[in-house]
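Before I ask anything, here is the structure I am working with.
Yeah, one chain of the complex is gone here, protein chain that is, but the others are all in their spots.
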Amino acid sequence: MSQDLSQSPTAMSPEPLRPMPKRRGFFRQLIHDRPQAAVGLAIVGALALIAIFAPLLTKYDPYVSTRELRQPPSAQHWLGTDDGGFDMVTLLMYGTRTSMIIGLAASFVSMFLGGAAGITAGYFGGRIDGAIMRTADFFLVIPEVPLMVILAAIFGQSLIIIILVIGVLLWAGTARVIRAQVKSVRERVYVKRTRSLGAGNNRIIFRHILPQVGPLLVANTVLVVAVAIFDETFISFLGLGDPSKVSLGKLIENAFQAGSASRGEWWMLVPPGVVVTLLILGCTLFGQALEDALNPRLKVSYLSVRSFTIRRGISENKGEA
Amino acid sequence: MTAQSQRLLEIQDLFVQFPVPRGMVGAIRKRPRQTVKAVDGVSLHLDRGEMVALVGESGCGKTTTAHSILRMVEPTSGSILLDDIDVTQYAPRKMRPLRRHMQMIYQDPYESLDPRFRVRQTIAEPMHIHRLPGDRDAAVTEALERAGLVPTDLYSERFPHELSGGQRQRVAIAASLVLNPSLLVADEPVSMLDVSVRAGILSLLDGLRKDGLGILMITHDLSTAAHFADRIAVMYLGRIVEQGIAKEVVRNPQHPYTKALLSVVPPRDPRNRKTPQILRGETPDAVRIPAGCRFHPRCPAAQDRCKLEDPALHRPVSAQTSESHQAACLLV
Partner (left out) sequence: MSDGSRLLDVRDLNVWFDLGNDRTLHAVQNVSFTMDAGRRFGLVGESGCGKTTSILAVMGLLPPSATVSGQIILNGEDIMAEGEKTIRSHRWNDIAMIFQGAMNALNPVKRVGHQIVEPMELHGYAEGEAAEKRSRELLDLVGIPPDRADRFPHELSGGMRQRAAIAMSLACEPKILLADEPTTALDVMVQAQILRLLVSLSDDLGLALVLVTHDLPAVSEVCQDAAVMYAGEIVETGTMDELFHDPKHPYTRLLFAATPDLFGDEQVLSIAGSPPRLDEPLVGCPFCPRCDSDFARCVHERPVLRELSFGHLAACHLNDIAEQT
């Protein structure tokens, strides 16, 4: 009576595949779960657009004085002018541009250094791991700000140096996070399987581990951007930034130097501070939401106060029929 | 590997030992160094077209034995001959060409495939690793067909998360077939799959066996071993305690451990309720292997001499058993 299903043709070809339901794209899900990601992204996006299109948005040149010194906000100068006669709004736009470029470039440096270090340490383990991690610990422990000051003072004040200095300071945190993730991916069965097939280290690292670790690296880098922008602002504020470039930190420093606070010339001091705060806030909001979503170790299983729902009336309906 | 003899795999006197790390405290206190004797003298052979099941409980050494064949674990001593080539003589770096001839299927189908690789990429990867020339797409299609994943174009573009457990395991099998190995080591190939799917995968392995592959199956499930394997080797604490033709070992067990194991397997038929012979306690640590016969502390039939002599595998003296049936017990 019972057929031998294992021999029938349908048995050898296993279950037909059903189309999976359309899953929400990653970003839509992210914004749905963590709306602060949208807020952060919006802020950064808006500032980036302003920074990119600065020359189109303002008629003033940040390097040419209008000769109207210390003017309060007016119809021609929405945020007034500074002590050198430069239009504040223009300065802000170009300053944002510089700050963002430096922040992004520095965090790329950090991403490459930290990513490479983390992957090397996590994959090879042993003494290499120990050496890299002790170096990272060193960078994590030393106080950033004094070190920044010293390095900037020693190596000079060009843009490139600033970028490198910040990048070198920040790689350690990334390395740590990436190393942990690499260690766990390395132990997964498909990696072991590929090794037992005879795959070399290069193939495993670049084709199997890096794709798993990549998203987390990106998320971490977004957070690093926030820190990099802060660091740059601080360096510039101390007067160690590149003097030929306008940056938000430089604007704040300039405002202090010009004594704007005691003169009540708030339009020189407050706007750059607000903009840099918004920029860092936006990056942090977006970066943290992204890291939350991507770092498996940060996942918390539901600990909810709410309970399941009861549906009544079903059994009553059955009785009626 | 030119002339194809019947004998595919010959393991002789394999020992695999791991030192137990003492730690700083242990070193300071000069605690004696201990070793885990995971495999303590195993000899086993496998022919082409044969499926041998290596059966035992956790800690018996079956997985370590299988892993040492593929050099995923370094043997301490002994020889492993694959088509008369001693695998243990090769440095790990030189193993790559040999790896083409032996492949492993893993227990967890949900973890053994890279979630970012499509099916065709997973199956083609071994060919990239070994720089095999030829039409890779055709080889992938052929491997999918051999593994029963037809129509092949339905499966080749899929990601693992779109497949069921049974399908994933078939993909893993296809990926191992693409290099045309002679030996397949299957580590608990169906234990994580649903019952209704298991026979399909095991039949697939059986089909490959008929094609001439030699299959070493690691399993704790005696019923599966009895149905699908040609021979069974029962392991306990690093040694083979009984081996022989599968149906014979199951119907006429000679070693007390085998008898106990068989007695505790619940029967399907509720009318066949039997009295299970449940052994006391649990398998001891592989660090402290009992003296004499390693099974004697738990053996219901143990006698005084079992504490002193360590039995080797031999044909039972009195029982009516076939030539290949051996047991390591002083009392048979």
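In order of appearance the chains are A and B, and numbering begins at 1 in each one.
In this text, a contact is a pair of C-beta atoms (placed from the backbone, for glycine too) under 8 Å apart; a residue touches a chain by one contact, two chains touch by 3 or more.
In this text the structure is predicted, and so the values were computed from the model without any measurement.
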{"item": "Visible chains that the absent chain touches, using the contact criterion stated earlier", "value": "A, B"}
{"item": "Listed residues B:L14, B:V197, B:I218 or B:C299, member touching the removed chain", "value": "B:V197"}
{"item": "From B:G23, B:G212 or B:P266, residue that would touch the chain that is not displayed", "value": "B:P266"}
{"item": "From B:A66, B:M235, B:V250 or B:C299, residue that would touch the chain that is not displayed", "value": "B:V250"}
{"item": "Those residues of chain A which, in the complete complex, touch the missing chain", "value": "2-6, 8, 10-11, 13-16, 18, 21, 24, 302, 304, 306-315, 318"}
{"item": "Residues in chain B touching the chain absent from view", "value": "57-58, 164, 166, 194-200, 202-203, 220-224, 226-228, 250-251, 260-262, 264-271, 273, 276, 278-279, 282-283"}
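In this text, only the chains that are shown with their structure count from here on.
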{"item": "Intercentroid distance (Cα basis), chain B paired with chain A, Å", "value": "48"}
{"item": "Chain B contact footprint on chain A (complex, rising order)", "value": "6, 11-17, 20, 188-190, 192-194, 196-200, 203, 208, 211-212"}
{"item": "Residue numbers on chain B that touch chain A, as the complex places them", "value": "70, 72, 95-96, 99-100, 103-104, 106, 108, 111-116, 125-126, 128-130, 148-151, 154-155, 158, 162-164, 166-167, 170, 172, 197, 199-200, 203-204"}
